[in-house]
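To start, the structure under review is shown below, and the notes come after it.
With one protein chain removed, the remaining protein chains of the complex are shown where they sit.
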């Protein structure tokens, strides 16, 4: 077999310096560089998608935190027939103010200063600002004051640089009087028809209540189930079934959980529609498998030698778990929980199924109150035609992303801080 | 005592008004609700479910877990009234809050054209005059129409706007064919199938109970046509414009005067049995009626005020709360 | 039982603290220990030697039922502690393990402070009624384990921050702290350097008066140095058990001789 | 350089194919190879022996720059192939590795067919101009690796389906297929049974005429059997390098003697 005649390789040792070979190698290196560049491009492209998305959202949304205002001189004594400040203090302040007819007062003040057409300039809910101002400082009703009230949405949009012709005209007319102020309404109000009046507080509160319920249910159940499966479960058909169920639940599309919530919580149990309670329950079912899986991984990462050590000095299996395994696995469990909660916080589809998309103008005060949540609010606003909603939607997205990124950052921090390798 | 347990002795009451129903009335109801909440009342809970869906919920019974008010973009049907009665909802107050027209609209930057009920019918019916609908482009319907694909975003079958569309436009178009018209007496089912059924091959797109969505889709697809309540047209004149039907543009005056073919009244239905139980229910209805006046804020939002005599009647009705007998419905 | 076999069971005098009779251990279908009978005496160090995989660890873990933690492991035969069958239904495993302490091959301190490492056992068993008493137990155990001097100023440092040899002594101190009667050690020095090993051997030497100690080792020199009795295992069987000096100088079985002289293993 | 040291570099006659001078290798701050200078000759088998962790593999991997794949590894000193510095900037690593082939401790055939395993190298280097030529190279390499007879009917089976010894021979055939000048083998038999080992040794014996072969081994008998020259490493240093028979019968250094006689390691 060492017969040279039959081997083409033997007689002529490879000429590595030959021209053909050198060319070939050049080509191979070129392809190497190309491949590497493609890889880099893929990453840069993926990252720039993210950057682009964030820039678009922040670019649009940042305007949502400001509003355009016009000054309005209100001569309260004249318009109210000299109301007394003392009426608007204390327990009955709210009721008394309502009876004052603030809407008419402001309407009249607008007519005086800006003519009969003036009310077109102001946001329909502008008078509520005045009401709030008086509630805060009842002395106002005894004097002449200048209030800065939000303008009508079209004008607001136009003043921020993207308006229709009609609105532009008004802007040139009142340009010197218009000013920009921080939109406190946006942080304090709930849903509304007028984009100048909308706020995220209602949705945010709904989100917080929903998340609270989710956490309350999913965390203990998830952790206990993880403990059972990892530490105690005998290996048999039933525990396999549990295991398969959990793995599959983690992969079930979220909308299916919405169908479950609708069919079971609403139709069978008759829980109230649109309530944070049902939302929390539904999301808890969705989050629990995530917590179980991450919990099991964290528990698995606790070295068996620790368990042996504890068992070896006479700790009972329960003591081993609660004294050693659980504390050591806790950072990992918490990381998984935060990630699961972040997912739940951003979830929309299942909540649509259980009616958390109603128009709700006041923040919820309890778990059974009708509520909506941030992502659903974003979804609802995104459907609005009024251009004023574009910036509000993006602004709400910024708030949501801030929450989510904070949660993720905490999770990453926890993971790095407590990442112990034994 | 048992009865008290069963019927809400424990279920109890609620402090906020619950409203369901028409997506056409929804924005008006929203505005009224906001106003209502702003003057010191608990904010009502509103859900836009479409007229038919709203009626279902409304008629499900009396009690805290059923809505107090159903908005409707058409009158309650006798069958729905029966359904209500069956479930114990016997005292229903009907209030006409104003008028709306179903607007056929397109984006401002689309190719401008006008339509007749006949053309609309032939373009979107499942079986125009009994034959399968083969049209793909508007020009297939009528050569005078532009050469663009038929793509109509419209309301779903549960919606009042859809009922208005079939009754006020499609049926009118359908009846232009004598043979089909004759069918009405001989074979009502067949007649309904021919005149009311909307095509399902993608040319007519059921956009759900969300008229805003249709406006958005029109903005994005200038070659599409949308069908929705006039108020949405009025609110979005910077992006969409109405298509003249039979030569009449959908304008306030045309609809108010009845010269526009697609005009129809809007209603709200209130459970009288809930008055005095749900705080503020009657006040809300009064507010609604007042807001629908010629200079009320609903008109600014695109509602067309009812004629004065009807308004007077409704102001009275909000006060005295007469209940429906069922005989006035069909 | 033949004569030869019988002679294996009890090596030398002294009261048997633990006895085992005809112990078989199975992992699933595989038999890891075959019919082993041995007595372990107080105030003695018993060494288990034998080639890798012969079942030394398996047998050792029978003595405090640590095998219970392996689902597929099954133990038959009789094992007694002070005459009570430790596999009897009414035997409480937790208590058994407190009485029969264990030290593992790889030092495994808890990731807690040195103090808490030692105090853990006394705490769960309620051996101390107050802080002072606990302090005393901790100091005592550390002293006996020869670690007190090295750690007395850093009792609140983590146990895992110690060196390997210190960690192993910490583990021994931890075992001592619950005041066991028997201490099982599974190759306690195999992860340690020679100096640390010497310290541990010295420690075993010092504490053996109070406990029955059983030690598994690969290192025959170590067995010869620390133990009074030696058992030689081979393929799950107990080949020979006797006084250490006899085993090393004058083994009765050929296999033992072969192993000791390095013929195989 | 002292005399003794110099004598270490080149063991015996023959033209040096590769030379190394004062090679140091660092992993991060840790020095794994200290000032090693060695010549490797054609048509010779050079064996590297030494206790575990002494740096044999590290040094071997310097010879075809496989250390480049470890980010923290840093090599200084001079290593030449046919007189060209292989760490020079203009040295092409891809070519170098084709010329200096390597066989690893654990057989690592690609999860491809036997044919594709062998053809892999010739394909990427463009050594065959057509299908027939490639077939020929494959057959040739397998024949030289003594595997042809066993696999000629199943060339399309996966390489991972072979037995361990066959896999290792496949890896050798794969290395041969690119027609290298030097073949490095890092404990090629340590994962194999004695029969497979014998086959590999026989194979080395057969092919050594064409290549310079360097083999790392733990097994001193193997070094004695297959190599003509042996280098003994200890703690990263080259203790002794010379003709194999001299090293084994008459080592100059005490450490070498101790190692060879099994005093430690």
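Of note:
A, B, C and D label the chains in the order they appear, each numbered from 1.
The rule is short, and it goes like this: a residue touches a chain if its C-beta (ideal position, glycine included) is under 8 Å from a C-beta of that chain, and two chains touch if they have at least 3 such contacts.
In the analysis below, contacts and distances are computed from a predicted model.
You can't see one chain of this complex, but its UniProt record names it "Phosphate transport system permease protein", from the set "Na(+)/H(+) antiporter subunit G", "Serine/threonine-protein kinase RsbT", "Phosphate transport system permease protein" or "Phosphoribosylformylglycinamidine synthase subunit PurS".
Considering the whole complex, the hidden chain is in touch with A, B, C, D. Of the candidate positions A:82, A:99 or A:267, contact with the hidden chain is made by A:267.
When the missing chain is restored to the complex, the residue among A:15, A:82 or A:245 that touches it is A:245.
If you put the hidden chain back, the residue from B:62, B:145 or B:215 that touches it is B:62. Subunit A meets the missing chain through residues 28-29, 31-32, 34-36, 38-43, 45-47, 49-50, 53, 56-57, 220-222, 224-225, 227-229, 232-233, 241-242, 245-249, 251-260, 262-264, 267, 285, 288-289, 292, 316-318, 342, 345-349, 352-353, 357, 375-376, 378-379, 382, 390, 393-394, 397, 400-401, 404-405, 408, 412. Where subunit B meets the chain that is not shown, the touching residues are 1, 3-13, 15, 23, 48-50, 52-54, 56-57, 62-64, 149, 151, 153, 156-158, 189, 193, 198-202, 205-210, 217, 220-221, 223, 273-274, 276-279.
Against the chain not shown here, subunit C presents residues 92, 94-95, 98-99, 124-126, 129.
The rule is short, and it goes like this: only the chains that are shown with their structure count from here on.
Taking A-D and A-C together, the pair of chains sharing more C-beta contacts is A-C.
Averaged C-alpha coordinates put the centre of subunit A at 57 Å from the centre of subunit C.
In terms of their C-alpha centroids, the spacing between subunit B and subunit D amounts to 86 Å. None of the residues of subunit D touches two or more other chains.
Taken chain by chain, the contacts form a star: one central chain touches every other chain, and those outer chains do not touch one another.
The touching residues of subunit C, counted against subunit A in their complex, run 64, 66, 69, 71, 93-99, 101-104, 106, 108-111, 120-121, 124-125, 171, 174-175, 177-178.
Note for the complex: subunit A touches subunit D at residues 1-2, 6-9, 13-14, 16, 20-21, 24-25, 28-29.
Residue ranges of subunit B in contact with subunit A, taken from their complex: 16, 26-27, 30-31, 33-34, 37-40, 42-48, 65, 210, 212-213, 215-216, 219, 232, 235-236, 238-239, 297, 301.
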